[in-house]
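Selected chains from the complex are presented in situ; the others are not included.
Should a chain be cited, it is by its letter among A and B, assigned in written order, with residues numbered from 1 in that chain.
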Amino acid sequence: MIDLSVELPGLSLKNPIMPASGCFGFGREYSEYYDLSRLGAIMMKAATGSKRLGNPTPRVAETASGMLNAIGLQNPGVNEVIKNEVPFLAQYDTKIIANIAGSTIEEYEKVAKAFNQTKDVHALELNISCPNVKEGGIQFGTDTEMAARVTEIVKNASDKPVYVKLSPNVSDITAMARSVEKAGADGLSMINTLTGMQIHLPSKQPLLANKTGGLSGPAIKPIAIRMIYEVRQHVSIPIIGMGGISTAEDVLEFLLAGANAVAIGTANFQNPFTCIDIIEKLPEVLKQNGFHSVKDAVGKGIVDDSSNISCP
Amino acid sequence: MKTIQKMIIKKVNTIALDTTEMVLVHEEVARTAIPGQFLHISVPGHTLRRPVSIADVDKKEHAITILFKQIGSGTKALASLPVGATLDVLGPNGNGFNLQEKNGDTILLIGGGIGVPPLYYLGKSLVEKGYKIISVLGFQTKDYVFYEQKFSKIGKTIIVTDDGSYGEKGLVTDVLNEIEQIDCYYSCGPLPMLKAVRSHLSHKKGYLSLEERMGCGVGACFACVVPTNDDSGYKKICQDGPVFQAEEVQI
């Protein structure tokens, strides 16, 4: 028997597989394809302080082995999410992770406090890939101090474990990770999307109405693996890994790089059963590679020697 | 529970310039599909599925016809698949045209280019329900015209082309004045056409089928939204649509 269970702060997971935030709505649509109780956890779409309409369309573009999205945090606001969405998900025997976002520290605090009122949410995922409108639009996630500050505030506002979701658009991902760990993060979730753009030849303009969008899908997997591998060696809190996963083999690659559990985003769009297929195949893939449990594999790909410094 | 449909390609034809007609076989899809719904089709080598409307259904043969224009790499790859190959499809997706509501006797179908296909299955279904159908179909040029005969069989059909190379010259809205009394219209086509049609027929009840770039195609990702005219903000084309009441949406 291969043990798929994983123990993370606030999250006792039957398996390490969960849909990634923003790629699974609030679960209703995919609940028509399979029983959500089979999932280790569910990461809900980002919630903000009040309702947001998001960006104009087009909001998505296809790229080589990936896609760009600029949804723009469309959501009904945290109170509606708690009222209308959380109860639906709470019917299922799975863990609920609330993804929280905002444009100011105060907004993050408000959202965290609101989710703290519901026992049905098991952990918070702090999406810091958002611009801080009070500080000239610099992303919280590209500045170690702002990231630490928002982490602290959210930790103080809530009793729930907080997983900080790191942005890959940074020069030094380990500095970001260390900074939020020091600020009290219970775990990390990485990576969010890489900022990209596509120009639409017929219109000769950026295809997305928002111009830039977040790159996700298999194209970014090598970047996610590298960042997790690096971060794993510098922090001791657990990591929920994501970025381009579509197979059970990919999951093992993330575990070996140091992820404790994983999330699946873009792959759901190609195949709504991706999470389930992976949950079914993972035991066999672990076994073939000599592991008896998910825990066994975590970080086993890390080669312990002096960090390499070379120019590619 | 919903599942992925494995649909077998039975026929592939080029029926107009860059335009492919493909017949797919699947019992359940054929049995349940409503006019206006779409198939969300996986195309080898592409991250995102391609939404394509259902153009016709033969319930006896379990055959579903789709028509699509080869505009980019996805539709080109789709068109090149051989007979016998299996398509990986989500669907039928979306709400489809509301056929329950009673909307008078005479219905106008207004299609533009690759917006024409879903109107055919709709028209056929409406005729079966006893409605009288009039169709106005616009194409760029003669080379792009398709399904004229099929539409003619279900009612009076006017073809217009942008350059007058076939049928009447001009836009679909140029001929709307010639049309006798109608009770309701259904339209599908490019956005500028839909806008023009709606303002032309603002006194009539109407339905529009919209397109937008999609991620999931099932309502989970919020990619394919359209602003609404009420306070609700946005509706999702893949789930709440693709068919909307003309006045419901901001286009």
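As a working rule, a residue touches a chain if its C-beta (ideal position, glycine included) is under 8 Å from a C-beta of that chain, and two chains touch if they have at least 3 such contacts.
Keep in mind that this is a model prediction, so the values were computed, not measured.
*Asks:* State, as a formula, how the whole complex in this structure file is made up of the labelled chain kinds.
*Replies:* Overall, the assembly in this file has the formula A x2, B x2.
Following the convention adopted for this analysis, only the chains that are shown with their structure count from here on.
*Asks:* Return the distance between the CA-based centres of chain A and chain B, expressed in whole Å.
*Replies:* Chain centroid spacing, chain A to chain B, equals 36 Å.
*Asks:* Spell out the part of chain A that touches chain B in their complex, as residue ranges.
*Replies:* 22-25, 28-30, 32-34, 45, 51, 53-54, 57-63, 65-67, 69, 71, 74, 217-218, 266, 268-273
*Asks:* Could you please specify the touching residues of chain B with respect to chain A in the complex?
*Replies:* Listed in rising order, the residues are 1-4, 42, 46-49, 74, 90, 212-227, 233-234, 239.
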